[in-house]
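Just one protein chain is left out here, and the rest sit where they should.
Now for chain A:
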Amino acid sequence: MPQAYVPAAISRQPWSVLLPLIALVAFGAAVLYSAAGGRFGIWSATHLMRFAVFLVMAMVLARVPQTLFRRMAIPVYVALCLLLVLVELIGGIGGGSQRWLNLGFMTLQPSELMKPGIVLVLAWFYSVLPVGEVQGWRSVAPAAILLGIPAGLVMLQPDLGTGLAITFGAIVVMFLAGLPLKWFLSAGAAALIVAPLAFFTLLHDYQRKRVLVFLDPESDPLGSGYHITQSKIAIGSGGFFGKGFGNGSQSHLNYLPESHTDFVFATMAEEWGMLGGLFVLLVFGLIFRWGLKVANNAPDRFSRLLAAGMTMTIFFYMCINLMMVMGLAPVVGIPLPWMSHGGSSMMTNMICVGTIMAVERWSRAGPRGLS
């Protein structure tokens, strides 16, 4: 958007992300309205309300100066780790796995907040790491510890999806921080060897079953494979133009499970067809392009890593969710940003967006003032 020729109060707003976001959330609300059987109050209203609340939060976040971000990186990280331990303890007492804390007015999933949290703390770490150390072990060992603690705690819950998301965010930051490429290549090779071992030893039975069923959904058409099969039926039966708004039989007759949360894309694709799907992909593409552009224009190492890491965290959400609903990945329970109904993921994603908006502000402020 040509910011220079529009009144300042308006042009100062980051429209290139707000417009796609509003489009996506509005579309999501429409899909939720249909999934609720034509009732607005059930899911759409809370969806829009949450977006409004978290948008304000993101705007506030965008005004936070970089120094505060830097100063808060470690305290936030420690606080989140403590919360994770707390959750683990409460779960242990309550008997069974618990992932959230009940704060009275909302339930808080510390593991959700850890996704942007890990990006923040690693971005800070690499910004303070002396440039010369990047090639040495000092650049990777502390990062591995910073990642290992929360990732381990989350996997213990057990929540494989979130654990992977945290790990992914961390690795992206390390990659962008300029660590030697051969480390990533050898780590990738090692993962290829360890993954099968982990599959048989570390994963819980139900997780292993999900992976197996993903490889052959028909083997368990009424159990775990049911989700994938029904999701593919919903998407496939929609065709190019869809069955029409409010006409999705898969979601309306409850054949599609989780039609308003994890499988909201299938609900959408059934009614809006491939056209709707391409629209969603396009909008996400705009958001990611904005995020990476902000990262590339960022004034310093910290904000660069921060913006790119946040962008990739959102990307990971979208990528895993869409691959899951289309039968390209196992069912892991990751919602689709801004379309799925759910407070935690909306909050996480808006924190990511708010952080990127903050970086955008710093880079605009940068040339004018001192860095």
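We adopt the following convention: contacts are C-beta pairs under 8 Å (C-beta built on N, C-alpha and C of every residue); 3 or more make two chains touch, one makes a residue touch a chain; residues count from 1.
We adopt the following convention: contacts and distances are computed from a predicted model.
Name of the non-displayed chain as stated in its UniProt record, restricted to "Penicillin-binding protein 2", "ABC-2 type transport system permease protein", "Sodium:proton antiporter" or "Pyruvate dehydrogenase E1 component alpha subunit": "Penicillin-binding protein 2". Within the complete assembly, A:Asn296 is the residue of A:Asn102, A:Ser186 or A:Asn296 that touches the hidden chain. The residue from A:Ile22, A:Ile74, A:Ala187 or A:Cys319 that touches the chain not shown here is A:Cys319. Of A:Val87, A:Val172 or A:Val264, it is A:Val172 that touches the chain left out of the display.
Residues of chain A in touch with the missing chain: 131-132, 134-135, 172, 175-178, 180-182, 230, 232-240, 249-250, 253-255, 269-270, 273-274, 277-278, 281, 284-285, 288-289, 292, 295-296, 301, 304-305, 308, 311-312, 315, 319, 322-323, 326-328.
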